[in-house]
Each structure stands twice: as structure tokens, then as C-alpha cells.
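Every protein chain of the complex appears in place save one, which is left out.
Let's look at chain A:
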Amino acid sequence: MNLERLPNEEKLSLCRKYYLGGFAFLPFLWLVNVVWFFREAFVKPAYTEQLQIKTYVKRSAFGLLLWVAVLTTWITIFQHFRAEWGEVGDYLSFTIPLGIP
């Protein structure tokens, strides 16, 4: 979809949908929001709806960073300690590697 061809209200509505959608545990929508609307929000010359779009992009970026931090921490801890956790580690796992603890 080419944002050039859309009127500004529809751009705003699209950005808002992606922003709201990301709250349903979908951080990739926020990633898309940030990447897609970055130029619209910060590079293009100002227009009416740009301020709103800017807030949505900033908030999406913040939410995205939060998710990245949480996921990275959890993944590191799990990969490191899964073997030591014994039963809990096994029940949390979807596939368990063979032949190593």
C-alpha cells in the first residue's frame, strides 16, 4: 500500500489502527507502525494530522522497546536455566533438545 496516494485522514486512521492493534499482545504491529510511518511523522513537512501520527509513532516505539526488553530478558533466562529447573523447565518447553541436559 502506498501511503502517497492516501488522504491524510486515512493515514491517521491507519496509524491509529496499528497503534491500537499492538495492545493485543502484537508488538510487531508496533514495529510496522514505527517503520512505516516514520517518514510521515518526522520527515515530511507538517500537515494537520502529523502531530497525532507523531504521538502514535513515538508511543509505538516505546511499546516496542518495552517488549524487546522483556522478551530478551525472558529468553536469556529460560535458555540459561531451563536445564536446572527440571520439571518446571520441561513443562514450559515446547520442544526439548535431545541428548543435552
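By our rule, a contact is a pair of C-beta atoms (placed from the backbone, for glycine too) under 8 Å apart; a residue touches a chain by one contact, two chains touch by 3 or more; residues count from 1.
Here, contacts and distances are computed from a predicted model.
Between the listed names "Response regulatory domain-containing protein", "Nicastrin", "GPI transamidase subunit PIG-U" or "2-oxoisovalerate dehydrogenase subunit alpha", the UniProt record for the complex's undisplayed chain reads "Nicastrin". Within chain A, the residues in touch with the undisplayed chain are 83, 86-87, 90-91, 94-96, 98-101.
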